[in-house]
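All protein chains but one are shown at their positions in the complex.
As written, the chain order gives the labels A and B, with residue 1 at the start of each chain.
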Amino acid sequence: MENEVLTYDALVVGGGIAGEETALNLAKMDYKVLLVEKELSIGGKMILLSKVFPTLDCAACITTPKVSETARHPNITIFTGSEVKGIEKKGERNFEARILRNPRYVKEDACTGCQECEPVCPVVVKDQYQFDLVGRKAVFVPFSIANPRIAAIDIENCSLCGACEKACPSDAIDFSQEPEEKTYQFKSVVVATGYKLFDPIKMPRYGYGKHKNIITSMQMERELAPTRPFNTILRPGDGKMPDNLAYVLCTGSRDHTVGNPICSQVCCMYSIKQAQLLMGALPMADVTIYYLHIRSFGKGFNEFYETAKGMGVEFVKGKIGKISEKENGNLILRYDDIETGQVKEVEHDMVVLSVGILANDEIGQVFKTQKLEFDDYRYVKQIDELKRPAMTNIDGVFVAGAASGPMDIPDSILSAGSASSEAASYLAEVE
Amino acid sequence: MANKAPKILVFSTEKISDPAIDLAGLLKMHYPPTVYSIPLRCSSSVKSRWIMHAFEQGFDGVFIAADGTDCSYGESCVDKTAAIIAQTHEMMKAKGIEPARLKMAALCSVCAEPFVKHMKSFYEALSKTPA
């Protein structure tokens, strides 16, 4: 590109809700922003959710307009499928970053998102945007509300057969694209890299990955989402509709044995939300939530919890010991029933593990001259949490959203607001 | 049709009472689907002729979801709306329309429950009132 801009006021790393909100706030103050997202679409976890607590708005309805507004704002440039390779601080309001743009092997301006290429591609792999519930092709449009909604080729799995090239009506396939790495200048940096999900494979006693009808809460989000892979709620083992589901809260949270002593702050609420949605989708189904404490603390949250109880969602205070599988695919949960003090066993036909939120600390490697500090749980450290909540140990580098700790969407948006204000003050400072 | 469902027109306000009606939907609180709302800027901007027009066109009831003291345009809103209702009641009497077919109540922006209650009871009442 000839007229490519190489200097920006702010680099925002991560295009989830927190990154988008930060970028938009700064753009509306007339600052120029570069938003770098490693995935093929912006939108983060939120764009893949079903509906969102506590209002039960569909996630897509709230997030897609934000996504479009971000994508369209004249002060914001977006690089998807890109990585920040190194950030060096040269002085105040002077950062230099190397950014790698991975090729899509599809011409962005030519692709219309018609998906003609998908049926002809012979390769089928697991679809990461459906959390492996279904397959996708090596050439694929990430998901129906992706932004940009254009195809990409997963070159690692591509057999280079060239079928898509022939099928594409707009000649958008381009195998000659190369990765591109360039250096850009910024006056400030906002880290909005979000969180990772706990992988329940690490808790063999639950049998996730072995017992077929155990899924994670994120997979259930996909089953419930408007852009869902199946048109209904299914047990992955045999495609049957479940009618007696169990939620196991605090999976991978509040648990020293997996190295995560803190509470994930959102799983109680999203499980209650999913339970409410399931009661709607499967009117005959029973839903039981096994919990230690219910943390419905935010505005409207406790009322939301009470609504779920009123709808007939069962809440059992109990600690799950072990989950085993029966021949018919049903699951036996052995648990410590806290209210009776007894160890009990119950049968459910589908189990959802409410997996916790973990820090995404990869961004640490990117800071070259001065190390970015993390807290005890590997979240980006807020060095003055009470008074300047977005400040990190590096002047001019700010943190937004779940990158600084587990939090829900309303809190991520406020956190992004604080990162924007603090960054704007830093940018306005004149020496 | 003898037992045709009564039709109700609600004049709501964009900032205060229409959000309450939305909230009723959000909370899945049901009310008859023959209730329709036209949001205005402020309840005291409703013209008598619009109300009369609604009756002429076949609405069985008209409900003014007033802003009450929450109105962001000023306190006088309630009194002004009440005056319009009073004046319209006279026009209705002159045309032989039962004044009870025009009602008003103040609804705050989260008054979803009161809204649904009003609609249900108004609907009931209108089902009983002979045309």
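Simple rule for what comes next: a residue touches a chain if its C-beta (ideal position, glycine included) is under 8 Å from a C-beta of that chain, and two chains touch if they have at least 3 such contacts.
In this text, contacts and distances are computed from a predicted model.
The chain absent from the displayed complex carries the UniProt protein name "CoB--CoM heterodisulfide reductase iron-sulfur subunit A", chosen from "Phenylalanine--tRNA ligase beta subunit", "CoB--CoM heterodisulfide reductase iron-sulfur subunit A", "Putrescine transport system permease protein" or "ABC transporter ATP-binding protein". Contact with the chain that does not appear here is found for just one residue of A:Gly135, A:Pro179, A:Gly259 or A:Gly300, A:Gly300.
If you put the hidden chain back, the residue from A:Leu234, A:Val248, A:Val380 or A:Met407 that touches it is A:Met407. When the whole complex is considered, the residue among A:Ala71, A:Leu100, A:Val125 or A:Val258 that touches the unshown chain is A:Ala71. Panel shows subunit A; residues 25, 28-30, 52, 54-55, 57-58, 60-62, 64-69, 71, 113, 144-145, 147-149, 225-227, 254, 261-265, 293-303, 306, 317, 338-341, 375, 377, 382, 385-387, 389-390, 405-407, 409-411, 413-418, 420-422, 424-425, 428-429 of it touch the chain omitted from the view. Residues 1, 4-5, 7, 9, 15-16, 18-19, 21-26, 28-34, 36-38, 40-42, 44-50, 53-54, 57-59, 69-74, 76-77, 80, 84, 108-110 of subunit B touch the missing chain (whole complex, contact as defined above).
Rule of thumb we're sticking to: only the chains that are shown with their structure count from here on.
Each chain gets one centre point, the mean of its Cα atoms, and the points for subunit A and subunit B are 44 Å apart.
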